[in-house]
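Sharing a structure, written as structure tokens. Questions coming.
With one protein chain withheld, the remaining protein chains of the complex are depicted in position.
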């Protein structure tokens, strides 16, 4: 954790009630600054939070929340006992983990490489180009991949055939489907996800590089001993937040890419619930599914934060 | 994460009930209840309108269109003819039902709402007390409505004896079939197939003799993965609709005795390379690409979709010709298309309307015979001409000023609308020919009406329908593509029954028994 010097005459180590009170009184304007954000938080985030209760009800349209029957955890049991739940949970975790392991480092690497580019025009052009796919919807991107990956006349398979291989039906073969999902997700979002790291790199104190140069450090060494540590707080923050969405493996993406032949490996919680219309006429059930995802995500964030505090001495709170 | 549509609907209806309950507790007649609600909300704006004779601005909620509904020429024409100013809002294209539910639930004061004829949604709204009973209003203010809309149509929409909506009629029965390249047929020297066996022989000839001339790139029949049951073929196996009458009971396709035969036939086509081997990943656009680039010998397509592929195909292959395959006869001698049944759109007056009487007066004015004609097809000599009794559009002005006219209707002049409507089909001669072939040249007995077209809201069916249809579609696709075998059919049928089919079938057949009489 970055240590921050005491903001006021009250010392940072001040213990006990009087010390805390002094700290508050000396920084009343800090709390004032917080006010708009807090009002927003309470009004727009916590006021509607009562909607979560629906997940524990058999929500009755005639009586609303106040008059609906409470059913405890039975909506969750319905989810956990669905025939295919185990399969889709495994798929969700696998695809999500592949995405984290393989894709999380890529934007960081891109930011590091871009930092080595000295030609501003080139740098800006690349930055702009690689973030373009973020702005196209999955429908468009998937449509394009169906064409590129087609076993009859698709670009990729023409290359494979030219190299003496046999055409591969990437999108209908359970062995390849997850790889395609991970790769295309990377393609679409790497440039966008790199932005926050590029900005972090820009915030690094330039004096450090000059000092290192004088000490005779090459650029590769500078990259690993100055740039990477310099953006570490951002990396840690992004990583903790990223694992919070572990159960969201890319519903919108997979919906546009999958088909019945690859359900065994490609069907995830979001697509399963959507396809089966499980939440239909059943607001309680869809709320329960959302709540399940949220609870898992929140626990992961809390754990991630604690581990990071312990081992990396950095934390979000 | 994505919000479930039906879940949202349900909750919305709940909120809606709270609103209507709060506002309409006096239990008096609808107009009075709504008027008092309006008066409470804004005393100046309502109530007095009827007596003072001043026409209020009406608010209409209609389906999505890609042009501003307030500036579209029909809006202005209607304002002149009816004397009412109307402010039009549109639902989104995506998640339209969600939005409609929110608006209905929150008591947004629309005077007329125009939406797809979703009978389940309609009967649900009506039963929850969200809609105004139109019967007394029509009695008092609706002479043109009574003339335009048949008693039969009104009866079909009655719920517990009350009428809550006015229907826009369906104007045609059959939408899609297999479109086949007739020049390929000539090249392989074969006739238009009339049975499933002949179709198979034709597709085989397409494969072996390669009349398209692109070798391996060519596909005898292209289809897409969203569509496991091909029109015309599935009818040949006696299952044109999702639920079909088997010995007096409605049975879903999976449990139909012919299911095995249909799947067997299709799987055979696939195995022999007669169906696009990429059909599982194909989207509608992909199949159209293959057909219009001249690489497919046949495609399943709606006739209204034909203009888009016709132009492209003619550019790529100037000598290409095509025609629809009629209702193929199957091994059991059956044949048929799924026939549209029920209505196209419904227009209703929400309970929250502040001007129900003016709304009905406005609707009545739009259904006056001449006004309705001008609404539907415009002015003679400007928008259309009449040739041999057929309404022919004048292009491009008909496109610009009347393409979206049906969004402005609140019910239709049932005696004349089918005739007016054909002006739209005449916009493109190729489209008209295809439409004519399916709807006029095919005998009536092969247009088998969807028995569920007029079915009311049935809670279990509504709840399980999507899951059941998805299960069957996915399973069928796997069977056709050879990724699963029919040996597991019994087990899958059992799973299917348990997933809600039994509950739905009971509801459906209870209703069917009373409706069939």
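Labels A and B are assigned to the chains in the order they are written; within every chain, residues are numbered from 1.
Criterion: contacts are C-beta pairs under 8 Å (C-beta built on N, C-alpha and C of every residue); 3 or more make two chains touch, one makes a residue touch a chain.
The rule is simple: contacts and distances are computed from a predicted model.
*Asks:* Just to verify: the chain that's not displayed, which of "Electron transfer flavoprotein subunit alpha", "CU044_5270 family protein", "YwgA family protein" or "Carbohydrate ABC transporter permease" does UniProt list as its protein name?
*Replies:* "Carbohydrate ABC transporter permease"
*Asks:* Which listed residue (A:102, A:126, A:160 or A:312) would be found touching the missing chain in the intact complex?
*Replies:* Of all options in A:102, A:126, A:160 or A:312, contact with the hidden chain holds for A:126.
*Asks:* Thinking of the whole complex, not just what is shown, which of B:84, B:122, B:141 or B:172 touches the missing chain?
*Replies:* Of these options, the touching residue for the absent chain is B:172.
*Asks:* From the listed residues B:84, B:237, B:303 or B:337, report the one that touches the chain absent from this view.
*Replies:* Residue touching the chain left out of view: B:303.
*Asks:* For chain B, which residues reach the chain that was dropped from this view?
*Replies:* Chain B touches the chain not shown through residues 3, 8, 11-12, 15, 61, 64-71, 88-90, 92-95, 98-99, 102-103, 106, 108, 171-172, 175-176, 224, 226-227, 231, 284-286, 288-290, 292-294, 300-305, 307-309, 311-316, 344, 403-404, 406, 424-425, 427.
*Asks:* For chain A, enumerate the residues touching the unshown chain of the complex.
*Replies:* Residues in contact with the chain left out: 1-8, 12, 20, 23-24, 27, 29-34, 36-38, 40-41, 43-52, 54, 110, 113-114, 116-117, 120, 122, 124-133, 135-137, 139-141, 144, 147, 187, 190-191, 195-196, 198-200, 202-203, 205-207, 213, 218-220, 223, 233-234, 237, 241, 244, 283, 287, 290-291, 294-295, 297-298, 301, 316-317.
Here is the rule we use: only the chains that are shown with their structure count from here on.
*Asks:* Where on chain B is chain A touching in the complex?
*Replies:* 1-11, 13-15, 17-18, 128, 216-217, 225, 277-278, 280-283, 285-286, 459, 462-463, 465-467, 470-471, 473-475, 477-478, 481, 483, 495
*Asks:* Within their complex, state which residues of chain A touch chain B.
*Replies:* For chain A paired with chain B, touching residues are 54, 59-64, 83, 143, 146, 150-153, 169, 171-172, 248, 251-252, 259-261, 263, 270, 273-287, 289-290, 293.
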